[in-house]
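Shown here: the complex without one of its protein chains, the others still in place.
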Amino acid sequence: MQKSSSPVFENRALAAVWDFADERLGLSDMIAFAKKKQVPQHEHSFWYYWGGISLFFFLVQCFTGVLLLVYYRPGVEAYESVRQITYDIEFGWLVRSAHSWSANLMVVAIFVHMFSVFFMKAYRRPREFGWWSGLGLLGLAMVFGFSGYLLPMDELAYFATKVGLEIPMSIPVVGPFLGDLIRGGPDVGENTVQRFFALHVVILPALFVPLLMFHLWLVQRHGNAVPPGEEIKPAERRRSIPFFPNFLAKDLAMWLIALNVLAVLASLYPWELGPQADPLAPAPLGIHPEWYFMSQFQVLKVFGAWFPGIVGEALGILLFTAGGIVWALIPLYDPDSRNGQRARIATWLGFAALVGLIILTAWGYLAL
Amino acid sequence: MPEAMGHSEEVLEEGEDLLTRRAFVRVLAGVVGAGYAGAIGYPIYRYLATPATRASAMGAVTMVALPGAQELAPGSALMFRFGTRTSMLIRHADDTWVAFDAVCTHLGCTVQYEPDKERIYCACHGGVYDQHSGAAVAGPPPRGLTVYNVEVRDAEVIISRV
Partner (left out) sequence: MNYPVWDVPTIGSGWVIGLIAIFHVMISHFAIGGGLYLPFAEARAIKKGRKDWLEFLPKHAKFFLILTAVYGAVSGVGIWFAIGLAAPEATSTLIHNFVFGWAIEWVFFLIELTTAAVYYYTWNRIPQRLHLKVGWLYAGTSFLTLFIINGILSFMLTPGAAWLAVAGSGEESSRFFQAFFNPTFWPSLFLRTLVCLSLAGVWALVTASRIDGYEKPALKSEVIRFSALWLLPAFFLMPLCFVWYLMMVPESQRVLLQLGISTIGAGTFTQVTRAVLVTVMSSATIVGVVYFIAYRSPRDFRFGYACAILVLALMATASTEQAREMLRKPYVVGEHMYSNAVRKTPVRVGDESIPEVERFDRDGYLTHSIWATDREKQAWAAWDAQRARAAILQAAGDAPVLHPPVTPEILRRGELMFRGQCLACHTTDGYRPMRRYLHGRDRDSIGNLLAMLRASAPDSPYRAYMPPLVGTDREVESLAIWLDALVNGPSETATPQVAAVAAE
């Protein structure tokens, strides 16, 4: 371990700066701590990076989001300002495209992270709160996506928000009231944009960031979970690497890959801006919510067709809520599985959920 | 190509402490890092600088054509934009033409032509300018208004910098 001078810098001036900061902030202690911290290595350890990849995309969202705020104007001028960003402001198309693509990639990464945590059984004692806070973050990310999708106020955003609001609207009794409250009126309009904007840039970040901190603190406190298959190995056959610098270097390499994927998508397939929303125009064909709401949307559609009226929609909502509760409570009824019977049931449940979501989503797209 | 095949001893995580390789990797990382900084920084700079760039492009205007302005009634003024600047074209009652930058040199209010009082007046703090030369004659303005060249043609009036 480096004692007196900088572990990072050979240059004398930089080392002096380091010493100054170190004495006051205790940086070497943190590095020593990070070096001592171990990350398990096994055949599934690749999945450990997906939380970090999600975090990376969130950081990209914050960064590009602030850049968009420089020119975005909510309310009546929403469409015009996004039009300016896309066509007038230099590289505005790129910033917007990166924001939109990264939003989708973030939701993808969170889903991958969630399922890998599920299959590695990383929700078990004492990591229950990590699981719940993670689900909370996923939920918030989806609301982020939903509220952000409306902000350009183009045709697609307008109608997708309209049909997307059918999901909360179909909650029995309070649904219609809730719908009015979310829209800020009987129909989607500039009031909706204004409150979605407030939600998107103030309320959601204010909820998301503390929850994220809590989530990361839990990860730091309990360390990375190892799957049951690894736990039964004798201690001398288990492997691990130091968090610093080994794991961090790999993590950053994954971030670079993520950045490259984002760059290809954002620059070669720029996010498009449709024509301005016209509430009086007929809805274009095949209008649908974002892909991560597609399964819920499809369930509502199917149940609505099977059981006409309010019953069908209520059943659909009930099914999804029940599914969500079963999913969220998994740490409670599969608390300590060691490759035993219960663990296998949980694994099957996970597969069923994954396959179910994929089928419903694909069905939703095919049925457009 | 590779010399890595030579040794069979356990290779450490940190890699061999060959100074040359360290320096090499450091330079490479620097180059790639600079590339990224450029690839991300340049678009963002251009993105944020767009309004300023546009404005300076507008500011570079040296001539403005005002179609139809030759019809302006004697004893009245026409406000127009010269690049980014609010400006005024005046046709005096004696049929002389003159054009000024219409921003008061005191605190930047827009001035107005008052033909009845034969002056250019700034209502903010009572600055008064001469209606023919633009010179500051009364009140707080530190100096006169910028004067433009005026050329009256058959179908338009051409304003240009002096």
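Labels for the chains are A and B, by order of writing; each one numbers its residues from 1.
Here is the rule we go by: a contact is a pair of C-beta atoms (placed from the backbone, for glycine too) under 8 Å apart; a residue touches a chain by one contact, two chains touch by 3 or more.
All values derive from a computational prediction rather than experimental measurement.
Of the listed residues A:I232, A:L268 or A:I325, the one in contact with the hidden chain in the full complex is A:L268. Here one chain is not drawn; of A:M30, A:L181, A:L252 or A:L332, the residue touching it is A:L252.
Residue-wise, the contact with the chain that is not shown comes from A:D88, picked out of A:D19, A:D88, A:E166 or A:E190. What chain A contributes to its contact with the hidden chain is residues 41, 43, 45-47, 87-94, 237, 239, 241, 246, 249-250, 252-254, 256-257, 259-261, 263-264, 267-268, 275. Where chain B meets the chain that is not shown, the touching residues are 1-2, 4-11, 13-15, 25, 28-29, 32, 35-36, 39, 43, 46-47.
To be clear about the criterion, only the chains that are shown with their structure count from here on.
Chain centres here are Cα averages; for chain A and chain B they lie 42 Å apart.
Remark: chain A residues 67, 70, 88-92, 94-95, 241, 246, 263 touch chain B in the complex.
Contact residues on chain B toward chain A in their complex (touch as defined above): 13, 39, 43-44, 46-50, 53.
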